[in-house]
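Every protein chain except one is present and positioned as in the full complex.
Moving on to subunit A:
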Amino acid sequence: MSESETKSEQAAPPSKAKQNVPVAAAGSKEKKLSNKELKELKKQEKAAKRAAMKQANGMSIEQQQQQAQMKKEKKQLQREQQQKREQKQKNANKKKQNERSVKKSTLFGHLETTEERRATILALTSAVSSPKTSRITAAGLMVPVVASALSGSNVLTASSLMSTGSNAASIPTASAPASATTTISASSIALSIAPGSTATNTPTAIQQEIASSNASDVAKTLASISLEAGEFNVIPGISSVIPAALEQSFDSSNLVSSVKELLLNKDLIHPSILLLTSHLAHYKIVGSIPRCIAMLEVFQIVIKDYQTPKGTTLSRNLTSYLSHQIDLLKKARPLSVAMGNAIRWLKQEISLIDPSTPDRAAKEDLCEKIGQFAKEKIELADQLIIDNASTQIENSTTIVTYGSSKVLTELLLHNAIGLEKNIKIIVVDSRPLFEGRKMAETLRNAGVNVMYALITSLDTIFNMDIDYVFLGAHSILSNGFLYSRAGTAMLAMTAKRRNIPVLVCCESLKFSQRVQLDSVTFNELADPNDLVNIDYENPVERRGNKGALLNQFIKERESEKKKLEMENKPKGNKVSGKKGSEEENKDVNSEEDSNGKNILDGWQELPSLNIVNILYDLTPPEYIKKVITEFGALPPSSVPVILREYKGSA
C-alpha cells in the first residue's frame, strides 16, 4: 500500500507541474501580448503622427499608401538583387575552388609544388630584404592577429588588415620616419611580444589564430610588406604583381600557416642560409652530396656567428635555432636524405655538449666536428668506394651511367686517367635538368672517351657492347629500393633485361630508414614550366623567382594596356584608323613572336591540361646487382643491416 501511495505521490507532482506549466506559459503569453500590444500601439501612434505630418504637408491618404507600396517593392527588388549577387559570388567561389583543385595534378596532388615553395621563399625574402620594413612587417602582421586574440574574436576583419596595409604602403611616400614610428608605437603590444621572444616561446593560441585567418588576406599583407622595398614603387603597375603572385599560390591553410611561422622567425635567419636557399631553389647546387656539403659549410658559419641568448644554454637553444634555419632550407627543396642524416647527427652532437663548457669552446668544437664529419662520411667514404669499384673496371670496358654523380665522376676519372685504363663511357641524360652534360663535359675535358645520349635512345645504346651500368644514388631505402634521378629505373630495367650488371655507388650517409613501394607516393615535384620550353639548352638554368615575377608583371602590363586601348578607342574615328594600322603591325609582331613562344605557354588556363615534372623514381632491388658503399659491396637487401649495425657511426 505504502508503495502504491508513494507511486501515486511520485505520479502526482508531474501532473502538478503540467498544470503549472500552462499557467506560467499563459502568464508569459499575457506579458508577451502586452509587449506586442505596446509595440503595436506605439507603431500606430507613430504612423498616425507621420500621416498627420504628411497631411499637413498636403498629401492625401491614397498617395501615402502608394508611397508605402513603392517603398516595399523597392526593398523587395533590392533584396532579390542582393540574393542574386550572393549566389553569383558563391558560384564564382565554387568555380575558383574547382579550378584550383583541378590544377593540382591528379596523380601528385599530395605533394608540395614548386609554386608553393617559391611563393614561400618569395614572401620571406621580400620581407627580409629590406631592414627598414622588417619591423613594420612585424607590426603589420602582428597587430591584427594579436588584437583579435586579445579581443577574443576569431575572425580577422579585412578592414583592419587593409588599414594596416595602407598605412604601411603610405610610409615611403609620406615623411617616412615619423609615420613609421607611429605605426610601430601603435602596435607596441604586438612588438613587445614579437621581437625578443622566438617562435618557441610564442603562445600556441596566436599560432592557431594565424592558421584560422584567410589566405588572401595574408597574401595582401605580405604584398604590402614586400612593397616596402621602396625601389619597386618607381615602376608603375608592379604594386599588384607580388600580391597577385602570392595570392595565386596561397590557397591551402597549411601553407599559409607555415609561411606565417617562417615570417615570425625571419629575424632569426642567418643571411648565409638565405643565400644557400636561393642557390638550392635555382638548382645552382644540384646533387645530394654537393647539397649536403654546402649545407654543412653554411652550418659552420651559422654556428660561428651564433650567440646564445640570455637565460638558456647553447646545448638547449642551438638546436631550435638551427631548426629555424632548416625550416627555410626545406622551402628551397625538400631535404635530401643525406642532408637529413647529417642534420640528425648534428643535433645529436649538440645535445651531447656539456652545458658547463663555455660557448666559444663549444662552437669551435662543433665546427671542427662538422668538418670531420664531412671528411669522414663523404670524402673518405668516396675514396673507399672508388677503390672498391675500381676492381670491377677492367681495361677496355664500356660503361653506361645516368645523369651526374659526384662519386661516379671521380671514379671514372680515377680509372681512365689515374689508372690509365682504356674505358669508354656512355652518359645517358634526360630533360629538363641535363645534368649529364656537366658530367660528359668534365670527363671529356679530362680526355676520357665519352659518348652522350638521351634516355629516348636507350634502345640503340644497349645494342652496343656494354659491360656495366654504374649508377649514382640519391638514397637507398630500407627495403632495398634505389631512390634516384627520374629515369634511372628505366635504365636499370633495360640493362637487367639484357643481362648487363647494374652497380650502384652510394655512401652509407645516403641510406634511409624509410620504406617506399612506388614512385608516386613520395616524390619531389619540380617546376612544370621547365618542361614548357622546348629548348635544347637547359631550361632550368634561366628560370627562377624573378622569371615568374617578371611574367606576372608582363601579363598585368598587357592587360592594363588593353584596358587603356579600350578606353581610348571610342574617342574618335581618326584615332581608330591609326589604331587599325597599329594592330596590323602588332599582328605581324605576334606572328614573329610565335616563333619564340612555346606551344604550351598558357597551359595553366586549360583546366584539363597538366604537366608533371617529377625529379626521382624508384628502382626495384631486383634490377641492382650490387651496392658499393664504404663498408664494401653488398646486395641491396643488406641496406637495413648496415643501417642497424653501423648506426653508431652513421
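In the analysis below, a contact is a pair of C-beta atoms (placed from the backbone, for glycine too) under 8 Å apart; a residue touches a chain by one contact, two chains touch by 3 or more; residues count from 1.
Basically, contacts and distances are computed from a predicted model.
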item: Chain not displayed: protein name in its UniProt record ("Trm112p-domain-containing protein", "Large ribosomal subunit protein uL5m", "Eukaryotic mitochondrial regulator protein-domain-containing protein" or "Translation initiation factor eIF2B subunit beta"); value: "Translation initiation factor eIF2B subunit beta"
item: Selected from A:Leu268, A:Leu413, A:Val520 or A:Leu643 as touching the chain missing from the view; value: A:Val520
item: Which residue of A:Lys88, A:Arg497, A:Lys562 or A:Arg644 touches the chain not shown here; value: A:Arg497
item: Those residues of subunit A which, in the complete complex, touch the missing chain; value: 105-107, 430-432, 437, 440-441, 444-445, 450-461, 463, 485-487, 489-490, 493-494, 497, 518-520, 523, 531-532, 534, 536-537, 598-600, 603, 606-614, 616-618
